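A single structure is presented below for examination.
Heads up, one of the protein chains got dropped from this complex, but the rest are sitting where they should.
This part shows subunit A:
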């Protein structure tokens, strides 16, 4: 067999591979279909715009939207901080795009970076080992509780309950239930924190874990955290840290030092990766040493100067493919590496300062405080959802509304470290303008944005799932 430039010939068998130009010009007939005729059609009712029209369409949609690049975005408990764009540049580098199936020995740089990120996150959280695998915060929670479950099962310790404060994120309840646990809801004390007596009554031999976020969703630090940890540990349970509010603690306090055994990191909140919209995201999970043997497969470790994937001894198994959501993790790494210890400490300081400054400026009642990264105001006699819609008229994004339920008509507000004093004053002015507006003005709001008040009930009862404008139908 011998090769020419673009074809081979095999003289012994008189075989000859034709050049592409010599082949029949029509080798695959797209008119043919294996589908029966009654399942095929010739015309699809889809829009057929020219490229500039399409570009204009999407630009117009983006202009109707409001994002953190349009103005302040104080959606409480979401930490909608501005994501510096250099992380996008890093994640877009061609040398970051390796095939995930390549042998470990050929991707040492990538594995080294994963290992360093595990290390960074471990140090930030005070954890002994970190997995980068889970693809979102909620997936991290589920992974963390599965690890706790594996730990108890490994010790032949049957436990059936997970204790969660009433101010906790909804995902905590869902995680515990999905993992097969009974949820025990813990009422908050009068100061908005964990009620120690209620905790002592709730925790016992059946307690697998207490899930806690600290500072909590009212922006209050759980001062008795060490006592809380002792109560849970004395009963044989584990302490789970919901990383949603980690932004308040960066470089200043560590869940591991408070006695937490497992935690997840919401990198889209704390480390400037994009928020939701269905992903891709990442929710790394940290554990203390005793739990490292249960981490998901694969985990990255260093052996004699080389990095490798391996399966921990009693791994809970796979929670995602390959490296986890690698570009998201790369952005996390880039953000932490750029800020460094000093920058992270500065971020948490400004996040806390901004929340407290804003809480002082607004005229709505703000129960509790002083705060960490967020506060919950009460719209009082106003409907919090109406007040939020009215804020749109004043050109800012509203806070989270009607949650947590322990504050009436809650306006849960988190300005983040990124806002300047000027933009905080702009936010406060919007809050205060709404506070003095009449019920009629609230009921008609919003009147200025591209989309007016939406009839949510009709939209849900009769959803229009078509691209066509109303006039076309």
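Keep in mind that, in the parts below, a contact is a pair of C-beta atoms (placed from the backbone, for glycine too) under 8 Å apart; a residue touches a chain by one contact, two chains touch by 3 or more; residues count from 1.
Rule of thumb we're sticking to: contacts and distances are computed from a predicted model.
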item	value
Omitted chain, identified by the protein name its UniProt record gives, among "Carbohydrate ABC transporter permease", "Probable glycine cleavage system H protein", "TusA-related sulfurtransferase" or "Peroxiredoxin family protein"	"Probable glycine cleavage system H protein"
Residues from subunit A at the interface with the omitted partner, ascending	456-457, 460-461
